[in-house]
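With one protein chain held back, the other chains of the complex are shown just where they sit.
Presenting chain A:
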Amino acid sequence: MSTKEESRGTLSSTDFGVAASAFILNWNTICSSFPQWTWVLSHHQVEGYLSLENILLSSTQEEHGELSFPGPGKHSHQEDPIDVDDATLVHINPCKVHYYDLHIIYCNSYRVPVLYFRAYDNDGEPLECDEIEKDLPAYSKKALSDSKWTFITQEAMVQITSVWDQ
(Lines give C-alpha, C1' and ligand atoms only; values in the text may rest on other atoms or scores of the structure.)
Protein backbone atom coordinates (compact mmCIF):
# COMPACT_ATOMS: atom_id res chain seq x y z
CA MET A 1 0.00 0.00 0.00
CA SER A 2 1.54 3.30 -1.02
CA THR A 3 1.97 5.98 1.64
CA LYS A 4 -0.24 8.35 -0.27
CA GLU A 5 -3.10 5.89 -0.11
CA GLU A 6 -2.48 5.12 3.54
CA SER A 7 -2.70 8.75 4.51
CA ARG A 8 -5.97 9.16 2.70
CA GLY A 9 -7.40 6.04 4.21
CA THR A 10 -7.89 4.36 0.87
CA LEU A 11 -6.53 1.13 -0.47
CA SER A 12 -6.18 -0.52 -3.82
CA SER A 13 -8.24 -3.43 -5.03
CA THR A 14 -5.29 -5.77 -4.66
CA ASP A 15 -4.60 -4.63 -1.12
CA PHE A 16 -8.24 -5.27 -0.29
CA GLY A 17 -7.88 -8.83 -1.55
CA VAL A 18 -4.76 -9.36 0.52
CA ALA A 19 -6.31 -7.85 3.64
CA ALA A 20 -9.45 -9.92 3.15
CA SER A 21 -7.44 -13.14 2.98
CA ALA A 22 -5.64 -12.20 6.17
CA PHE A 23 -8.93 -11.30 7.83
CA ILE A 24 -10.48 -14.66 6.95
CA LEU A 25 -7.47 -16.51 8.24
CA ASN A 26 -7.45 -14.63 11.52
CA TRP A 27 -11.19 -14.78 12.07
CA ASN A 28 -11.48 -18.44 11.28
CA THR A 29 -8.60 -19.22 13.61
CA ILE A 30 -9.50 -17.00 16.53
CA CYS A 31 -13.27 -17.21 16.31
CA SER A 32 -13.39 -20.80 15.17
CA SER A 33 -16.71 -21.51 16.80
CA PHE A 34 -18.39 -18.65 15.00
CA PRO A 35 -19.61 -19.03 11.44
CA GLN A 36 -16.77 -18.52 9.07
CA TRP A 37 -16.29 -15.69 6.67
CA THR A 38 -15.82 -16.85 3.11
CA TRP A 39 -14.39 -15.23 0.05
CA VAL A 40 -16.83 -15.25 -2.82
CA LEU A 41 -15.86 -14.55 -6.39
CA SER A 42 -18.11 -12.49 -8.60
CA HIS A 43 -19.45 -14.45 -11.50
CA HIS A 44 -16.74 -13.06 -13.67
CA GLN A 45 -14.24 -14.75 -11.38
CA VAL A 46 -12.20 -11.63 -10.98
CA GLU A 47 -13.39 -9.47 -8.15
CA GLY A 48 -14.38 -11.01 -4.91
CA TYR A 49 -15.99 -10.05 -1.65
CA LEU A 50 -16.21 -11.28 1.92
CA SER A 51 -19.38 -12.98 2.95
CA LEU A 52 -20.90 -13.98 6.25
CA GLU A 53 -24.46 -15.11 6.09
CA ASN A 54 -27.30 -16.11 8.32
CA ILE A 55 -26.19 -14.48 11.53
CA LEU A 56 -28.78 -14.48 14.23
CA LEU A 57 -29.24 -11.32 16.21
CA SER A 58 -31.46 -11.79 19.19
CA SER A 59 -33.18 -8.67 20.45
CA THR A 60 -34.59 -10.01 23.69
CA GLN A 61 -32.74 -7.30 25.55
CA GLU A 62 -34.30 -3.96 24.75
CA GLU A 63 -31.18 -1.83 24.69
CA HIS A 64 -28.56 -3.95 23.05
CA GLY A 65 -28.75 -7.15 21.12
CA GLU A 66 -25.82 -9.47 21.36
CA LEU A 67 -24.56 -11.14 18.27
CA SER A 68 -24.99 -14.81 18.78
CA PHE A 69 -24.91 -17.78 16.54
CA PRO A 70 -26.96 -20.91 16.13
CA GLY A 71 -23.83 -22.88 16.94
CA PRO A 72 -22.42 -23.63 20.40
CA GLY A 73 -22.69 -20.43 22.41
CA LYS A 74 -19.76 -18.48 23.79
CA HIS A 75 -19.52 -16.20 26.81
CA SER A 76 -22.19 -16.72 29.39
CA HIS A 77 -23.57 -19.86 27.86
CA GLN A 78 -20.31 -21.67 27.75
CA GLU A 79 -20.57 -23.33 31.16
CA ASP A 80 -23.99 -24.76 30.66
CA PRO A 81 -23.82 -27.86 28.47
CA ILE A 82 -27.56 -27.84 27.87
CA ASP A 83 -27.22 -24.56 26.01
CA VAL A 84 -25.13 -26.10 23.27
CA ASP A 85 -26.58 -25.58 19.79
CA ASP A 86 -30.23 -25.04 19.11
CA ALA A 87 -31.38 -25.33 22.69
CA THR A 88 -30.48 -21.68 23.26
CA LEU A 89 -33.09 -20.60 20.77
CA VAL A 90 -35.93 -21.87 22.89
CA HIS A 91 -35.80 -18.83 25.13
CA ILE A 92 -35.86 -16.33 22.34
CA ASN A 93 -39.09 -14.85 21.15
CA PRO A 94 -39.17 -15.82 17.48
CA CYS A 95 -40.75 -12.50 16.54
CA LYS A 96 -37.74 -10.65 17.84
CA VAL A 97 -35.18 -12.64 15.96
CA HIS A 98 -33.33 -10.80 13.23
CA TYR A 99 -31.09 -12.44 10.70
CA TYR A 100 -28.25 -10.69 8.93
CA ASP A 101 -26.18 -11.44 5.90
CA LEU A 102 -22.98 -9.41 5.76
CA HIS A 103 -20.90 -8.74 2.72
CA ILE A 104 -17.77 -6.63 2.56
CA ILE A 105 -17.03 -5.41 -0.90
CA TYR A 106 -14.37 -3.23 -2.41
CA CYS A 107 -15.78 0.01 -3.75
CA ASN A 108 -13.93 1.17 -6.85
CA SER A 109 -15.17 4.74 -6.58
CA TYR A 110 -14.14 5.52 -3.02
CA ARG A 111 -11.38 2.91 -2.94
CA VAL A 112 -12.47 1.57 0.41
CA PRO A 113 -14.21 -1.56 1.62
CA VAL A 114 -17.93 -1.13 2.10
CA LEU A 115 -20.12 -3.17 4.40
CA TYR A 116 -23.38 -4.31 2.90
CA PHE A 117 -25.86 -6.07 5.07
CA ARG A 118 -29.22 -7.60 4.53
CA ALA A 119 -31.56 -7.88 7.45
CA TYR A 120 -34.60 -10.08 7.64
CA ASP A 121 -36.93 -11.63 10.14
CA ASN A 122 -37.98 -15.19 10.83
CA ASP A 123 -40.15 -15.34 7.74
CA GLY A 124 -37.45 -14.04 5.45
CA GLU A 125 -39.17 -10.68 5.15
CA PRO A 126 -36.78 -7.72 4.94
CA LEU A 127 -36.60 -5.54 8.03
CA GLU A 128 -37.55 -1.88 8.05
CA CYS A 129 -34.83 0.74 8.39
CA ASP A 130 -35.84 1.75 11.89
CA GLU A 131 -35.74 -1.83 13.09
CA ILE A 132 -32.23 -2.18 11.72
CA GLU A 133 -31.16 1.02 13.45
CA LYS A 134 -32.18 -0.46 16.77
CA ASP A 135 -29.82 -3.37 16.17
CA LEU A 136 -26.82 -1.17 15.56
CA PRO A 137 -24.07 -0.83 18.16
CA ALA A 138 -24.12 2.43 20.13
CA TYR A 139 -21.31 4.16 18.28
CA SER A 140 -22.96 3.57 14.94
CA LYS A 141 -26.23 5.02 16.17
CA LYS A 142 -24.38 8.11 17.29
CA ALA A 143 -22.68 8.47 13.91
CA LEU A 144 -26.07 8.27 12.24
CA SER A 145 -27.42 11.18 14.23
CA ASP A 146 -24.26 13.28 14.05
CA SER A 147 -24.25 14.25 10.44
CA LYS A 148 -26.72 14.29 7.62
CA TRP A 149 -24.06 12.64 5.49
CA THR A 150 -23.85 9.57 7.72
CA PHE A 151 -26.66 7.29 6.86
CA ILE A 152 -27.61 3.87 5.80
CA THR A 153 -28.60 3.66 2.21
CA GLN A 154 -30.45 0.90 0.54
CA GLU A 155 -28.82 -0.16 -2.63
CA ALA A 156 -28.88 -3.02 -4.97
CA MET A 157 -25.51 -4.60 -4.52
CA VAL A 158 -23.19 -4.76 -7.44
CA GLN A 159 -23.47 -8.08 -9.24
CA ILE A 160 -26.19 -9.29 -6.93
CA THR A 161 -29.74 -8.43 -7.64
CA SER A 162 -31.30 -8.58 -4.20
CA VAL A 163 -31.83 -5.56 -2.01
CA TRP A 164 -29.11 -4.59 0.40
CA ASP A 165 -28.43 -1.94 2.98
CA GLN A 166 -25.07 -0.28 2.99
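By our rule, a contact is a pair of C-beta atoms (placed from the backbone, for glycine too) under 8 Å apart; a residue touches a chain by one contact, two chains touch by 3 or more; residues count from 1.
FYI, contacts and distances are computed from a predicted model.
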Complex member absent from the view - protein name from UniProt, among "Autophagy protein 5", "Nuclear pore complex protein Nup85", "Erythropoietin receptor" or "Actin-depolymerizing factor isoform X2": "Autophagy protein 5"
Absent-chain contact - pick from A:S12, A:T38 or A:N54: A:S12
Positions on chain A contacted by the hidden chain, ascending: 8, 12-14, 17-18, 41, 43-48, 108-111, 126, 149, 153-156, 158-159, 161-163
